[in-house]
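Missing here is one protein chain; the remaining ones are kept as they sit in the complex.
Showing chain A:
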């Protein structure tokens, strides 16, 4: 933490600074432990004896000619003293109340109009996120050859999929479903994202595909289990590494008829465990009418079979969300996409596309395919929501079930001598 910021933060955080200076910066939790308690007591004593520092400053400033209110300096706790000072100079300086504990709103005289500044919390969160970065884990499922790796590369405009690493395209189809996770750190506009792409080669490629979704379900539950174990730990990490699958892109083959039985089975089993976004792959084989007919049929089939894909109806928080998501659910999804990592010249611009003897298909042209819609949906508008639904709903469901299975006790070794039961393969209830 930079020293500049700490100077503006009231007592509690000053306390932390004291501790850091004494102990040196550590990753351990600073808000716990006896050292902290001692430091707090010290600060309290100091406060009691000396006058509140802010009062004196305020008093001093009221004698000076009024200066234009400076911008609220962004600080971790959001108490822009500058503004209040400017306002204060108008009135008789009243004895200000004791400096508030951070996060409590400063009690300003209600005669004052205007701006408190709590909306700057967004700016602060943004800055914090930029510093710490965030994780996003996306899984791609579908038969081989549907363009999964290419699409992920196109989505994130970098070579992030299995295709890019040393894997040889000429490899044979694996006999069972494998799970391959590849992580990359990509940066844009100062924001770092640790992106993990989880590929599932071998899904749906065999003659007998019974239960080929089981390894995938097992993997997803294992990630929840890992997170649960970390949460339940006594000495928790400050930031638990999040390997849970936030989003699963399911690739539907563009047959033009209907969903395949395997698609139905997979989505039935997994829509309760992870956010599934169905996507129609290689959509350049369908004309506009065929596309819209196929999408309607797919939507109807999903509805009839009770499969809730993301964004799920039951998790719409307010009316605004509902209308926005309804529009997406009923009109755009499933997105019919085309992926490409090759560039061609069209009208003087270089675009990503596919060049055929009868024309060039532009990936980012909305008249050609819905890739731009998918990208905006997953990355630009609903990325955070995907993570939140995974954390607040899917993970909590898993956790509740695990605790119930364990008799209401958190799973863990050495906790009252309970031994951790093994991760069940298909723990979550499917909609009947």
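Structural remarks
Simple rule for what comes next: a contact is a pair of C-beta atoms (placed from the backbone, for glycine too) under 8 Å apart; a residue touches a chain by one contact, two chains touch by 3 or more; residues count from 1.
What we mean here is this: contacts and distances are computed from a predicted model.
You can't see one chain of this complex, but its UniProt record names it "Septin", from the set "5-taurinomethyluridine-[tRNA] synthase subunit MTO1, mitochondrial", "Septin", "ferroxidase" or "Serine palmitoyltransferase 1".
Remark: the omitted chain is touched by one listed residue; of A:116, A:186 or A:360 this is A:360.
Across A:285, A:330 or A:345, the single residue that touches the chain missing here is A:285. Within the whole complex, the absent chain has one touching residue among A:129, A:258, A:312 or A:397, and that is A:258. In the full complex, chain A makes contact with the omitted chain through residues 143-147, 169, 173, 205-210, 253-265, 281-282, 284-285, 287-288, 297, 301, 304-305, 354-362, 367-368.
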